[in-house]
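Missing here is one protein chain; the remaining ones are kept as they sit in the complex.
Which chain is which? They are A, B and C, in the order written, and residues in each are numbered from 1.
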Amino acid sequence: MLNSTTLLLLKNVTLQIMNKLSIGIIGYGYWGPNLVRNFSSLSNCKVHTVADFRSERTDLIKKNNPTINTTNNPEDLINNNEIDAIVIATPVFTHFELAKKALLANKHVLLEKPMTSTVAEAEELINLAEQKSKVLMVDHTFLYTGAVQKLKSLINGGTIGKVKYFDSTRINLGLFQPDVNVLWDLAPHDISILNYLIDDKPYSINATGVSHTNNEIENIAYLTVNYESGFIAHFNCSWTSPVKIRMLLLGGDEKMVVFNDLEPTEKIKIYDTGYSHKTDEEKQKILVDYRAGDVYIPKLESKEALFGMASDFTNAIINGDKPIADMQSGLEVIKILEASNKSIKNQGKEILLS
Amino acid sequence: MLNSTTLLLLKNVTLQIMNKLSIGIIGYGYWGPNLVRNFSSLSNCKVHTVADFRSERTDLIKKNNPTINTTNNPEDLINNNEIDAIVIATPVFTHFELAKKALLANKHVLLEKPMTSTVAEAEELINLAEQKSKVLMVDHTFLYTGAVQKLKSLINGGTIGKVKYFDSTRINLGLFQPDVNVLWDLAPHDISILNYLIDDKPYSINATGVSHTNNEIENIAYLTVNYESGFIAHFNCSWTSPVKIRMLLLGGDEKMVVFNDLEPTEKIKIYDTGYSHKTDEEKQKILVDYRAGDVYIPKLESKEALFGMASDFTNAIINGDKPIADMQSGLEVIKILEASNKSIKNQGKEILLS
Amino acid sequence: MLNSTTLLLLKNVTLQIMNKLSIGIIGYGYWGPNLVRNFSSLSNCKVHTVADFRSERTDLIKKNNPTINTTNNPEDLINNNEIDAIVIATPVFTHFELAKKALLANKHVLLEKPMTSTVAEAEELINLAEQKSKVLMVDHTFLYTGAVQKLKSLINGGTIGKVKYFDSTRINLGLFQPDVNVLWDLAPHDISILNYLIDDKPYSINATGVSHTNNEIENIAYLTVNYESGFIAHFNCSWTSPVKIRMLLLGGDEKMVVFNDLEPTEKIKIYDTGYSHKTDEEKQKILVDYRAGDVYIPKLESKEALFGMASDFTNAIINGDKPIADMQSGLEVIKILEASNKSIKNQGKEILLS
Partner (left out) sequence: MLNSTTLLLLKNVTLQIMNKLSIGIIGYGYWGPNLVRNFSSLSNCKVHTVADFRSERTDLIKKNNPTINTTNNPEDLINNNEIDAIVIATPVFTHFELAKKALLANKHVLLEKPMTSTVAEAEELINLAEQKSKVLMVDHTFLYTGAVQKLKSLINGGTIGKVKYFDSTRINLGLFQPDVNVLWDLAPHDISILNYLIDDKPYSINATGVSHTNNEIENIAYLTVNYESGFIAHFNCSWTSPVKIRMLLLGGDEKMVVFNDLEPTEKIKIYDTGYSHKTDEEKQKILVDYRAGDVYIPKLESKEALFGMASDFTNAIINGDKPIADMQSGLEVIKILEASNKSIKNQGKEILLS
């Protein structure tokens, strides 16, 4: 295409005239095309530039989206005054440095999950975002699904009753990540859901795991999150399962819920099933009453979760709305993940969460 | 029935003439009728007497099995010289005392799972059985299922390759036991399978759990069993799940297996799926190769597992065969369970297995 | 047992004193033990005698139920004045003759499904039962299941709306019957459900099928039942499917239902799903609106269906209640089956139902 330069110039001028947010995206890997597509479909923003150090990836953008600028150097994007906000979709270990530079350059920042490699990094970014009065958000896409939104409303509306446990299984024959273990790869989804749904604060965790590659990066790991109230959460993560399972059990004293994300049309099943207990004063025994009842499968909102997330980010910037997946929720996930590292390295020892 | 006394006398004389083993059963609860039915259908033994302290239960036996003696006092049975072997199907906390008396009275003993309440008790019974040269066995029925026998032959035959992990989920809306927690109630099945399938010895465990009844008896618990070889086993047990799951994943470096015990006809699925890794010397990176292939569902032996267990017990007595579910395997289960108690009470701390 | 004669005599006298119905059962095959167990557990009747021409079957009864009389000659039972009602669980081709003799001997009669081999036979029995003022009923057990009772109440209560179709699949690797084809063997269940649920009267049927044994007994057959109202019913029956399917789809203009009888806990799923149509007057086109909504899985009554059927039979005799599976409903099933024979032999030709 001969005159793409002219075309892009024209587009950028238009963006400013129309007062749309101008978005830059760093990293065009597996998730990149989805980010481009969703930010492009929002009416209040435009994707200005995508950066990826791999030329074959920037070539792909040029082919599929001829009106988007590309660069192989993220600094170009960070230093571009036309860009208001930066989406960082690169490996975790690069998040902190890129996000810090972007905030210092007065950009709003959206980070892919998990937020950073350490709690200290996440806290430093949060402080910086507060100083600079910029939006800092983490792409916990799952929070924007129809399923999780339904769970939230069931809990808030009192349907579930007092929630007693959260049990997540997220296993499949997955890619062994070279830099983070299976908990850092898979558990952020479920930990962010846990924190979003449950107001209670965890006080400690235990984690165990094993590495079958002897590079000390666990490919199977188990995490328990403990709460003073007696609520308990557990996560089973594996890259080495022959079957794919994405299942969350949530038990309340009124209803119990199964969230099976692989079900095409029946993701959320609500069981009018439960138990209650009382103490038989005379015999000093615990008596438990069981109830097995109807099941109800609500139709869920079917709009794309990532669109909701992108929209939440741009609305936070434009209108100052508090986003669902805000920087604090990103930090809480890192706190649990960092503690899980420590527990695994200490043979499953309980690690207190500050 | 007027002359039942005469009838029973006749039967007992016949037993001695025919040189059949004479079995006494203590405890006629949920599992009792199955024990009576299976021991009655063996050709080399007969059920002589069933004891239960509840008259409504012994009345039921009289109604259903008029040729079996009953008593409300287990001592009658233990002290009866016509009885060769005693099956103890009572609550766990009574196992030790009853089994000890039976062994001292020179009876062979079969204990329902779990074997005893403590390792010390199990070890004392084993010593006693050895002194008395009596068979002491534990009813780990699952070891006799077509499914577990198939798993054993797949592993022994080398089909699975080197086994890397064992991941069990056994959850449902279950009865809260008043005396033992959910691990003691549900995990013995899977721990006995683990020990039967895997020759490797575990060196430690971690366990976490929670009690929602505040009687300190956990209704949800998680157990990890650690091995020096890098093999790992995990158990997820709950009495408070809205759905019933009985699933075991077993991963080897040649094949992976899913054992779903709720499947009527496809309990065992063998996946020609796996991964192998090597180190890229030059780049010092771990490279992982994935393989997703065919699936094979073998037809399983369909005979009743409990019949196989009963037969193994009587053959051990008559022929001196070593039974599958022998006393040592019973002890190994108790060692893990006792350690799990300690770990839960110590916030998930690693407990070494002696 | 030496004095079984005395014992039985005692029992029969007691029956008369207590004014209980005395039941005789002819045929102790696959279904026989279930009939004995359920009639025995009713408080208003007792099983007096079971007849089977095979001595190994009557021996089995003696062993399992020592208080029940046995005979190898059904005439003994028919001619026994102590017996009030006779249950006939023999091959279909013997139903008519046995039932006729029983009615002529002033017995109430319960026939296993299907009622008879021909419409003429069924009609003759109905006439005879009316003349003799005796209860004549057919064991369409499915009508007494919690699932079918729930469907009936959903339809009667208006939840489903106007029912538009009924689509049944009942296939598995089944026993090839030597005397009746797969429709006569498997379809009576679903035809009886159809007639019970739908008040509308069918006016014709079409059937096709094939015999893979060349004895002209079809092992695969398809049946369509046509109604003037536009309602349609279809039945897919096979003895030669690798998978077992027991599924009924029921579509109304308010809700649609799936009845999957193999689901242990979710047999009935009610879909708030549908379509409505109107004609666009201007464009003379049909416009269809779709609705996909929530799903609801009601908890079903769990009592045994056969107990309900047995109870309905004895109540009809004692209290004169009209039974659910009455003789007319039995006849309607035979009308459709007889017509299906004719249609299959005439290459699927439509056969009108009188």
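In this text, contacts are C-beta pairs under 8 Å (C-beta built on N, C-alpha and C of every residue); 3 or more make two chains touch, one makes a residue touch a chain.
Quick caveat, the model's predicted, so the values are computed rather than measured.
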Candidates C:Thr70, C:Thr141 or C:Thr224 - the one touching the absent chain: C:Thr224
Residue in contact with the excluded chain [from C:Trp31, C:Phe53 or C:Phe176]: C:Phe176
Contact footprint on chain B, counting only the chain that is left out: 266, 272, 292-299
Interface with the undisplayed chain - residues on chain C: 164-165, 167, 169, 171, 173, 175-176, 178, 204, 206, 208-215, 217, 220, 222, 224, 226, 230-232, 234, 236, 238, 240-243, 249, 251, 256-258, 269, 271, 273, 275, 277, 279, 285-286, 288, 290, 292, 347-350
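As a convention for this text, only the chains that are shown with their structure count from here on.
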Closest chain to global C-alpha mean, per-chain Cα centroids: B
Centre-to-centre distance between chain C and chain A (centres being mean Cα positions), rounded to whole Å: 55
Centroid distance [mean C-alpha coordinates] between chain C and chain B, Å: 42
Set of chain C residues in contact with two or more other chains: none
